[in-house]
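Every protein chain but one is kept in place in this view of the complex.
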Amino acid sequence: MLDKEARMEWLVNRVAQEFKSGDVVNLGIGIPTKVANALPEGIKLILQSENGYLGVGPAPETGKEDPDTVNAGGQYATILPGGCCFDSAMSFAIIRGGHVDATVLGALQVDEEGNLANWMIPGKIVPGMGGAMDLVVGARRVIVAMEHTAKNGGLKVLKKCTLPLTASKQVNLIITDMGVMEVTSKGLILRELAPGVSFEEVQACTEASLIRQE
Amino acid sequence: MLDKEARMEWLVNRVAQEFKSGDVVNLGIGIPTKVANALPEGIKLILQSENGYLGVGPAPETGKEDPDTVNAGGQYATILPGGCCFDSAMSFAIIRGGHVDATVLGALQVDEEGNLANWMIPGKIVPGMGGAMDLVVGARRVIVAMEHTAKNGGLKVLKKCTLPLTASKQVNLIITDMGVMEVTSKGLILRELAPGVSFEEVQACTEASLIRQE
Amino acid sequence: MVQVVSLEEAISKVQNGMTIMVGGFIGCGAPDQLLDAVSQKGIKELTLIANDTGILGDAMSQLIVKRCVSKLIATHIGTNKETGRQMTEGELEVKLVPQGTLVEQIRAAGAGLGGILTPTGIGTIVEEGKQKFVANGTEYLLELPLGANVALLKAYKADKAGNLVYHRAARNFNPIMAMAVDFVIAQVDQIVEVGEIDPDEVMTPGIFIDYLVQKQPREVSDVG
Partner (left out) sequence: MVQVVSLEEAISKVQNGMTIMVGGFIGCGAPDQLLDAVSQKGIKELTLIANDTGILGDAMSQLIVKRCVSKLIATHIGTNKETGRQMTEGELEVKLVPQGTLVEQIRAAGAGLGGILTPTGIGTIVEEGKQKFVANGTEYLLELPLGANVALLKAYKADKAGNLVYHRAARNFNPIMAMAVDFVIAQVDQIVEVGEIDPDEVMTPGIFIDYLVQKQPREVSDVG
């Protein structure tokens, strides 16, 4: 098995394979954000920021920050040529209305039915759902990108989520540092393994029963 | 009693007394449109056109018509300084949301409960309601401005409308060439008479029982 | 991805039996050249969703005159007598909808809403067959989303990324319809390079647009 860093790099690169040029994509904060820098040669996405614009560009050079141009994480950003700004009603009309081709989000838990929990841990963290519930319901494809297990070793790919859900049965694909799992009506099909990882190793870190790719 | 033309002029001038400067007003096609030219000295309204702008100005000079600037009747118009344009969703958010202080419309029939019929005569004229139903429901004050009786002498101020309604119980004031009637929970109170017209003359042309101003 | 195409190529996306939306308000903001092409091609059995059917003689009105439309959803048909005639004769099915309701129904389809509650139409024939709700003492009608296969729109300016800018009252239904259909064709007066429209100036994001058609100058024979 690769070391942790290499596996995370594999994860980010693997997510970046999921798009075609022109796709409208919303990337969550954290691991998903890194996908923008890992796109294959020639693939250009139109990134959406739920606070109100399309055409999210790279972070600005020092000294060129515009306080009115921040991403959904509140960090300075830029808008690429061809981008456009709008209000929150339009932003979520785009999201809820199915005009976002894919969203990539992290998860606290995800399960074999495609349920997702990523917005609160009762009694511990209650940051709020922000735009996540709309994104997960509205985006045409929902891709979860995360470390396969929690820092304390706890399982995250479950038979049934135990934390409060972000949305019910909306996840299409789970990409972790161990492999790629597709949510199907039969359950989770393991489509791909990270380099040097075996089916049995992934299954050992997964509560849900994985189905072997045929 | 004044002649017809003078009575119609009185009507238009009387409607024009109903506003204060800065009021947002939507004027229907026909008699209501004339109100814009009869405003008292110093009174400036912000006229709304339901196809999508505020600040309707006078008709353009010949040769200066802009095909993209027409009023809700499809005629060439202008936009005054301070005016602004928007889409139909915003236009009707303004109308339905109570942001129009008053609308002035014509009527086929109006009754003592404030019901209004002005959009169709079954089997004869079915032009459609356009924006009228939203205007009558959404404007803070609904003023009907019309000739007191139909061209064939038929009554128009009724106990109960017989034509399909535009809206139920929304009319506040009826101004005709014979007088000014307010819709109240007790019925129609005749607030004012056109010059040379008697209470009895108005009542004779009105199916609803008029209440004398105290 | 947005493509700049010919009128012919654009109109190949409009087929018999489709539901189409057309922007404009009594002709203002209506894509006249797209409409001419549809009616001249003789496309049939369309369901047309639009504010109105134009003024008899204009490009919009010809969809009705040339009998391209079998069902119409509109707010007002008084400016095109042929629409009223076909309706009265039973040749055209017409559903009349309040303008503020029509635009919210279209917006709901584009915004992924299951419907909206409006007070408009309560106590009128508009409420027939619809679910009612009472909230805070006010009655509302539930109005459902209204989408379509194709939208034919008009804009003043576009960049090659499809971002649209409208001019004055020609905006009307165009930006709302852009969101509510499977395929959007926009006729534009002017097409500029990507980056030439400021992000704050854009009225319809380019992601909604599929085809851009450059408006052609009128032929000399039209002027004479």
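General remarks:
By written order: A, B and C. Residues from 1 in each chain.
As a working rule, contacts are C-beta pairs under 8 Å (C-beta built on N, C-alpha and C of every residue); 3 or more make two chains touch, one makes a residue touch a chain.
Note that the structure is a prediction, hence the values are computed from the model and not measured.
Taking every chain of the complex into account, the absent chain touches A, B, C.
Contact with the chain that does not appear here is found for just one residue of B:19, B:53 or B:119, B:53.
Of the candidate positions A:95, A:108 or A:188, contact with the hidden chain is made by A:95. Seen from chain B, the chain kept out of the figure touches residues 21-22, 24, 46, 53-55, 79, 81-86, 89-90, 92-99, 137-138. The chain not displayed touches chain A at residues 49-53, 66-70, 72-74, 77, 79, 85-89, 91-92, 95-96, 115, 125-134, 137-138, 164-169. Seen across the whole complex, the unshown chain contacts chain C at 104, 108, 111-119, 133, 135, 138, 140, 142, 144, 165-168, 171, 199-201.
The definition used in the following text is that only the chains that are shown with their structure count from here on.
In this assembly, the chain whose C-alpha centre lies farthest from chain A is B. Chain C has its Cα centroid 29 Å from the Cα centroid of chain B.
Chain geometry summary: the mean Cα position of chain A and that of chain C are 36 Å apart. For the pair chain A and chain B, the distance between C-alpha centroids works out to 55 Å. Taken residue by residue, chain A touches two or more other chains at no position, since every residue touches fewer.
Touching two or more other chains at once are residues 107 of chain C.
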